[in-house]
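With one protein chain withheld, the remaining protein chains of the complex are depicted in position.
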Amino acid sequence: MNVRVAEQVDALCQLAHWAAARGWVPATSGNFSVRDPANGHIYISCSGLDKGRMTPADLLELDAQGRVISGLGKPSAESGLHVVAYRMRPKMRAIAHVHTIWNTLLSARSVDAGHVEIAGYELLKALSGVDSHAHAERVPVIANSQDYSMLARELEEALERNPETHGVLLSAHGLYTWGTSVAEARRHLEALEFLFEVECRRMQGSRE
Amino acid sequence: MNVRVAEQVDALCQLAHWAAARGWVPATSGNFSVRDPANGHIYISCSGLDKGRMTPADLLELDAQGRVISGLGKPSAESGLHVVAYRMRPKMRAIAHVHTIWNTLLSARSVDAGHVEIAGYELLKALSGVDSHAHAERVPVIANSQDYSMLARELEEALERNPETHGVLLSAHGLYTWGTSVAEARRHLEALEFLFEVECRRMQGSRE
Amino acid sequence: MNVRVAEQVDALCQLAHWAAARGWVPATSGNFSVRDPANGHIYISCSGLDKGRMTPADLLELDAQGRVISGLGKPSAESGLHVVAYRMRPKMRAIAHVHTIWNTLLSARSVDAGHVEIAGYELLKALSGVDSHAHAERVPVIANSQDYSMLARELEEALERNPETHGVLLSAHGLYTWGTSVAEARRHLEALEFLFEVECRRMQGSRE
Partner (left out) sequence: MNVRVAEQVDALCQLAHWAAARGWVPATSGNFSVRDPANGHIYISCSGLDKGRMTPADLLELDAQGRVISGLGKPSAESGLHVVAYRMRPKMRAIAHVHTIWNTLLSARSVDAGHVEIAGYELLKALSGVDSHAHAERVPVIANSQDYSMLARELEEALERNPETHGVLLSAHGLYTWGTSVAEARRHLEALEFLFEVECRRMQGSRE
């Protein structure tokens, strides 16, 4: 692991601790990864880990096809989704996956629509490439499944059809988001979760 | 107390501090215990303790029948429920009992039904033995009472009738959950409380 | 100040920091005091203080009639309410007054009724002298006013008419609660605030 990747791994651990402190990766859920652009290898949290205590030693190194190259611990069943997301978004360097109260509620109520559309909020500008609150962010919602090959195909399709989206929701499950650095992935994560909470509270308040 | 038990006691104190920081054991409520599998003895928080400051010295040692063997402080009236839960779940090593906003609300509204059923959430997989979000977790709800002998019998019956459940609710009172280690009990606690909050917010949002 | 009182003052500062961390004394609101049983003197936070930084030096010493004996800073307009509460509850040693989201909401909606009645929750047992969830705690609600002499008289009357109550609410303002020690006052504070939140969320959820 080169210096630049090691720095991103450290930043990833800090992101994991920060998310854990907010209750966004409850009960060892969620996962986090970075990619080394030099060889496409992925460093990803192993399965069953309390993310509040994640250290670099808790990461597995995978090759670009998702095969374990080094590291202890069991790969998460969702590693394949990271592999797909990195393949579909070649510039991406970091991925965060979290289970929050609000992304769970919003994805569950939006699965039939197939997406969540959020527009009109200034905080949308925290998403890379967005320069106006008038932007409508369409976040695809994939029906949850335990068939991870199928989920991987649906994620691929969702990313293909929504080239501009900054995240993908799995219904009653959680959010995948990413960035060209850990800092950007964290910014997207924090912005999307803020928007999910506002949107969900607005819907409940207006009983629309 | 052997080394393995001492480690679990330390982990139990950390769990208590973590729960206290989240407001889950308000006003000295809640209690926590571990069991020594060698002799069946139970180490349990004494009555009236601020769980945010719990140390190993604040635990009482009980025998398998619930009689105090050693330790200062007054046994909690709910010690008998721990004794029953350990007897009914022989593999269990740790029990957590917490009073939260969401378990109070959900148990109060579900007492007539006699249980809470939660299905469709990915986080259900944080419960040991559950491998799909499609799993329906049925958490029995016992009507609260100050007759602890009666509560003990009802808890016994609830555990007998629901061999797969990961927790039991007392109405407008709180949750009992457990695990084969403190880490597993904490995972079950965090998962169930997340699910209670999501479920309660969903019900309120949809006014179903 | 004798050793015992100095200990209570230290505990009071910790209570203030804890309440501040929860957002219960926003924008320098709220106040805290202890009484020395030897001479009836009251040590109370001065006006305009950020309670998250309260130290013993920020307390004023008042005599039993509320006259400043020593200390820097300006007395709070609400000092007179502490004086009345100590006179009406001779065994009390500590008082906490906080402004929270939930006590503000609940007191505002209950001012016409003149009280909040809370029953059926296990956490009621955290209130001294209460031994069953079936207990109905009646917390008087006084209409808020800027006439502190009138408020003092109404507080006196409320405490006289409700000899068993553990707290008094001022509408759209906040809670006064107390104890025979700082630890007991904190337990009453935490229990009542938990109950206010549960009760308010229940009402909003059921739209009763």
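Every chain is named by a letter (A, B and C) in the order it is written, and numbering of its residues begins at 1.
Basically, a residue touches a chain if its C-beta (ideal position, glycine included) is under 8 Å from a C-beta of that chain, and two chains touch if they have at least 3 such contacts.
No experiment lies behind these values; they were computed from the predicted model shown.
Of the chains displayed, those contacted by the omitted chain across the entire assembly are A, C.
Set against the missing chain, the residues A:D112, A:D131, A:D147 or A:E160 yield one that touches it, A:D131.
Against the chain not shown here, chain A presents residues 22, 120-123, 126, 131-134, 183, 187-188, 190-191, 193-194, 197-198, 201-202, 204-205, 207. Interface residues of chain C with the unshown chain, by the touch rule above, are 23, 26-29, 50, 99, 101, 104-105, 108, 144, 146, 170, 172-174, 200, 203-204, 207.
Here is the rule we use: only the chains that are shown with their structure count from here on.
Connectivity of the assembly in the absence of chain A: the other chains, held in place, remain one touching piece.
With centres taken as mean CA coordinates, the chain nearest to the overall protein centre is B.
Averaging C-alpha coordinates per chain and comparing to chain C, the farthest chain turns out to be A. If you lay the C-alpha trace of chain A over that of chain B, the rotation comes to 90 degrees, to the nearest 5.
Annotation: 32 Å between the Cα-based centres of chain A and chain B. Chain centres here are Cα averages; for chain A and chain C they lie 45 Å apart. Chain C has no residue in contact with two or more other chains.
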